[in-house]
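One chain of protein is taken out of this complex; the other chains stay put.
So, subunit A:
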Amino acid sequence: MRCCYQCLFALTVSIIEHLGWFFYDREEIGKSRFNSMIGLIDRERVDEELYDDYESAKAREKRLAKEARIQEMQAKNAALRKKVKEPAAPKGTKGRGEASFFRVTCKDNGRGMPHDDIPNMFGRVLSGTKYGLKQTRGKFGLGAKMALIWSKMSTGLPIEISSSMRGQNYTSFCRLDIDIHRNIPHIHLHEKRDNKEKWHGAEIQVVIEGNWTTYRSKILHYMRQMAVITPYAQFLFKYVSDAADKNVTIRFARRTDVMPPVPLETKHHPSAVDLLLIKRLIAETSKQNLLQFLQHEFVNIGKSYAERLIGEMGPDFSPKMAVKSLTSQQIVRIHQLFRQAKFDDPSGDCLSPAGEYNLRLGIIKELHPEMVATYSCSPQVFEGHPFIVEAGVSLGGKDVKQGLNIFRFANRIPLLFERGADVVTRTALKRINWNSYKINQTQDKIGVFVSIVSTKIPFKGTGKEYIGDDISEIASAVKSSIQQCCVQLKSKIVKKIQAREQQERKRNLSKYIPDVTAAIYDVLRETAHQQASKKKKQYEEKDTELLTKVSTRIVTEKTLREKLAQHVEQVDYEMALEYATQSGVSEEPREDIYIRAVEGAYDFIDFHSPVFVFRLFS
């Protein structure tokens, strides 16, 4: 089930790449409607025992006992505050016959796909073109195909694709499914249709079996994360069900039209290649000899360095030898040397981070925090792959729960599952001392946003769901980036606390006046009383005078109170004056809003920096 959502997410992701709008629609389909869709007539069950979800009396008894036991265990665990994994939904309570079916439609205004490529792009696994080294969202181009396979497995219905490219006067329509055994697309219909609206983009529709109630919050969270990292996109999510009260419509508005640049394709770094990759590079290279191969197929190997490397490989290597003639043993030797030799670190120029500007806008747009800080670290290297960590920390906001709210992104895709083991979660939970930045880890509404981009994201586990905590380069970059954000926030928080103290000072100082004057007056009265009645003690003249005033009630508690209140007033006034001279007149920061350019496209070039974009109109 989870896999299915991943696929659909991958689908949305590949579409969102383009600046534009995006429409995501889920429609719940009842079983009867579904049956009619696939041309099956509803039949009443005759032989109940034939069905998988039929329960014999004995089986029911067993199931009830088991459920009671599970509930009891859960209650116990809850009491012990143990973390338990979500129990699998009890089987048997909902038979397969009652599963929900959904039609999922994704539509965008992207660049679309060429008419003839569509069948292979959707109907053939591992037909992707993502083989160069580049910061990519996916890896093998499996996402959309997995969605198709999921629909084939659960409903048997084909996928429907409409697409049109800019300037095309037709729309491609294709209905296909996949022949899994032969790995070829099975085309039902592939035709050109009229494009009256001059629409360009792609629309994909699948019908799948699924579980909305369980994964609803995950899907919405994913959408929100997506909106944070792509403030330049506008998208609409609609959930349509038979019951009108269950319908959901969420619109994520656009906040800017500045997009991160397209990541550049780069050559491999010698420290990052494996044996298979070297073999493939040799097979694909157009270079003739070894020297040219080393010099041109890898980054950070210059001509003289290539010569030195060849010299180090041994006597049976020479610069002029044909690269395609290398034996397996010789390739192993090259690989060994690549592992051991020292190379300059790859540069981060080929990466395309979201940019502090966009991250900040995304956070403000989606969370409306009271404060936000962002930071982008300089490119760093892990095993020959450059990476950049960007972080944002926000405080307060709408729909944010107390404590840490962690938003993780890898190559600008939101990560949703297995957050517990992730390097970002671990770092934020355990290695950041929030207290030292005057942030309360349990009380404050903290948003932590970390986006990591790299030519290779070192995912852990089977799904691409989390980045392991064991890579010290990444862990320390994540930690320092979050800390940098916190440092920025701290000064703001301190200012805020000061301002609050400023407001509350007079109240605080005045609050204790009755307590303190009562205590002092009580001692004075007792002293005066003893002075009058018993042994006379020697006091200074003014003290004796004061004691007399107390006994004759010229000085009372009220006198003390008034005098102290006057003093507090004066001190408060002086301190307010001092505060004002120190901090100056401060205004609340104004928040900018995005206003779309008036219709009509301008020609411009964007110059990107991590913190701003310079736009040159021609």
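As a convention for this text, a contact is a pair of C-beta atoms (placed from the backbone, for glycine too) under 8 Å apart; a residue touches a chain by one contact, two chains touch by 3 or more; residues count from 1.
Everything below uses one rule, namely that contacts and distances are computed from a predicted model.
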Chain left out of the displayed complex - its UniProt protein name, from "Sec1-like protein", "Proteasome assembly chaperone 2", "RNA polymerase Rpb4/RPC9 core domain-containing protein" or "DNA topoisomerase 6 subunit A": "DNA topoisomerase 6 subunit A"
Which one touches the absent chain: A:A519, A:A532 or A:L577? A:A519
Could you tell which one of A:Y170, A:Y539 or A:F614 touches the chain left off the display? A:Y539
Which residue from A:K134, A:R505 or A:H608 sits in contact with the chain not drawn here? A:R505
Touching residues of subunit A against the unshown chain: what are they? 501, 504-505, 508-509, 512, 515-517, 519-520, 522-524, 526-527, 530, 537, 539, 542-543, 546-547, 555, 559-560, 563-564, 566-568, 571
